[in-house]
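Contents: one structure, followed by commentary.
Only a single protein chain was left out; the remaining protein chains are all shown in position.
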Amino acid sequence: MAQTPEPRSAMQPVLSVIRLPHFGIGPKIAAVVLLAIVIVTLLANWLAPHDPLTMNPLMRLQGPIEGHPLGTDNYGRDILSRVLIGGRLSLAIGIATAIVAVALGLVIGMVAGFFRTADAIIMRMMDALMAIPSILLAIALVALNGPSVGSVIAAITIPEIPRVVRLVRAVVLAAREEPYVEAAIALGSSMPKILVRHLVPNTLAPLIVQGTYILASAILTEAILSFLGAGVSTETPTWGNIMAEGRQYFRLKPELILWPGLMLSLCILSINLLGDAARDMLDPRLKKRAG
Amino acid sequence: MIGYILRRILAVIPVMLLVAVFVFALLRLTPGDPAAIIAGDMATPAQLERIREAMGLNQPLHVQFVTWVGQLLRGDLGTSLISNTPVTSMIGARIGPTLSIAVLTILMSVALAVPMGVIAAWKHRSGADYTVMAFSVLGFSVPVFVIGYVFILIFSLKLGWFPVQGFTPISRGIGPFLYNAFLPALTLTTIYVALIARMTRANMLEVLGEDYIRTARAKGAPERTVLFRHALKNAAVPILTVIGTGFALLIGGVVVTETVFNIPGIGRLTVDAILARDYPVIQAMILLTSFLYVLVNLVIDLSYTFFDPRIRY
């Protein structure tokens, strides 16, 4: 079982789909757009015309009016301010998920790839985790811990881990066969040393690419969790929960879905394009190492 | 090879067992009390306690687990705590909509995506290529409910071509079925077209670089024959893989469209069950979707051993 070559696992084609051509100007535009979104989000506190939490229920669901360029939501809060500030938590959840998933996946994948005894058990657990539809798993996890920011991050992260583990394990398995690693083993280098010095660097490039995709999909998943009623509190706006609350008012106030939806889509689109570009750039190495 | 196949099939058992343990542990650690949902808001604590006792929720966890696995082995998925209906019949009543929309989605996606991918690969780095690729990245980047609402706004409310909600089983005629199922399927198609088009393109590009294609072209074979007879045929296996995996993912991933279009499918059944802590239903649904996923993967993995001569075990 342990010898099953990774590249032929069923998910691999789905992952490799992500290999993309040079868009030429595409990634550059994407970089500019993403940078703009990040800057706007970082400066949201100063750019936002209002506090995103201050309500005025008597001025709810107003169209664009004086002082509220995008109008107000169902509590009479300023939509523009909420969309601007909502980006902060959306991005933060995405970044946190990417970092935690990659870090945990790296450690688990290393162990699986390097220690034959642990491999079978770890990989069966990863198979099991992957088999559970990720959105259902995430909803159940949020139900378990309550929809705090931390538990939403955990709920999005856990289903992402197996993919990272598989990737890391594949790279480690391939690298183990490399002469210099075999030499290091033969020379009796300590295990941690081999792992850190020889194997981790090999995984970096594919992990960066994988990390960007996790970032993009985490932002999307947060929105879907909110939509299904398992998102973070309305007192901590995200693009996702603004849309989720706004969906009841979609026909009256489409701004509540369209604006955060546009920001979120642009953001994910740019991240995906940049991820594709990074993948292309690193392609030769990826091809050789990860198949 | 037979040994390999057997090993792969046997490997399904520990995976499914692990899924069962995961799900059971996860659910029982989650705060919630199905008895409270059944009894309603005005119930007294004593009444709640009696209902809990009657439902067997007061038994120790390991006893509940053993009971459940015992039932499973006898092919009994249990009875819903809330509606007192056998889980099998609940799933039976609701898998139809989910499956039929999933199939329709796959059909529409393949019909659109394969030609798109072929053209993109053929006209590599042309405007057509970039358009296809841009569209496919877009498909990954917009939340599916936003797409659903935009479609409803345009096709149902503005143009009045399709109903805004609901589902008609295929048994009442293909026309009525499509009338209801087209928009949800189209919504999901935007994602799967993206996936399949990218896959097709990537594999076509690889195959088009191979020697035999150059040979065929040099021999003066018409471009259409080269593309579809030679190249696509050879790129077919990985494309089929994506379609297969996509199908398995779809079964678990229709939750959102079922909510947007009010389709009585198994996705919503599961989410409702999670919110109501209807343990037998959640357990059965997650086991079932996981099993389907594992099964599809198994079939795909095994098909490689048959179709791809480069793989030998």
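Each chain carries a letter (A and B) given by its place in the written order, and its residues are counted from 1.
Rule of thumb we're sticking to: contacts are C-beta pairs under 8 Å (C-beta built on N, C-alpha and C of every residue); 3 or more make two chains touch, one makes a residue touch a chain.
Just so we're on the same page, contacts and distances are computed from a predicted model.
Colleague: Not counting the visible chains, the remaining one has a UniProt entry; which protein name from "ABC transporter substrate-binding protein", "Assimilatory nitrate reductase (NADH) alpha subunit apoprotein", "Glutamyl-tRNA(Gln) amidotransferase subunit A" or "Cell division topological specificity factor" does it give?
Modeller: "ABC transporter substrate-binding protein"
Colleague: Taking the complete complex into account, which shown chains does the hidden chain touch?
Modeller: If we consider the entire complex, the absent chain touches A, B.
Colleague: Looking beyond the chains shown, say which of B:L72, B:V103, B:V164 or B:A236 touches the absent one.
Modeller: Counting the whole complex, the residue in contact with the absent chain is B:V164.
Colleague: Quick one: say which of B:A20, B:I51, B:A102 or B:A202 touches the chain that got left out.
Modeller: Only one of B:A20, B:I51, B:A102 or B:A202 touches the chain omitted from view, namely B:I51.
Colleague: Please identify, in ascending order, the residues of chain A that touch the omitted chain?
Modeller: Chain A touches the chain not shown through residues 53, 55-58, 60-61, 74-76, 143, 146-148, 229-235, 247-252.
Colleague: In the full complex, which bits of chain B touch the chain not displayed? Write them out.
Modeller: Here the touching residues of chain B are 31-33, 36-45, 47-48, 50-51, 53-54, 80, 82-85, 90, 93-94, 152, 156-157, 160, 163-166, 259-262, 264, 268-269, 272, 275-277.
Note that only the chains that are shown with their structure count from here on.
Colleague: When the centre of a chain is set as the mean of its C-alpha atoms, what distance in Å lies between chain A and chain B?
Modeller: Chain centroid spacing, chain A to chain B, equals 21 Å.
Colleague: Using the touch definition up top, name the residues of chain B that touch chain A in the complex.
Modeller: 7, 11, 14-16, 18-19, 22-23, 26-27, 29-32, 124-125, 129-130, 133-134, 137-138, 140-146, 149, 153, 157, 195, 198-199, 202, 238, 241-242, 244-246, 249, 251-253, 255-256, 259, 270-271, 274-275, 282, 285-286, 289-291, 293-294, 296-297, 300-301, 304, 311
Colleague: Quick check on the complex: what are the chain A residues that touch chain B?
Modeller: 1, 5, 8-11, 13-14, 16-21, 23, 26, 124-125, 127-137, 139-141, 143-144, 216, 220, 223-224, 227-229, 240, 243, 247, 250-251, 254, 257, 261, 264-265, 268-269, 272-273, 276
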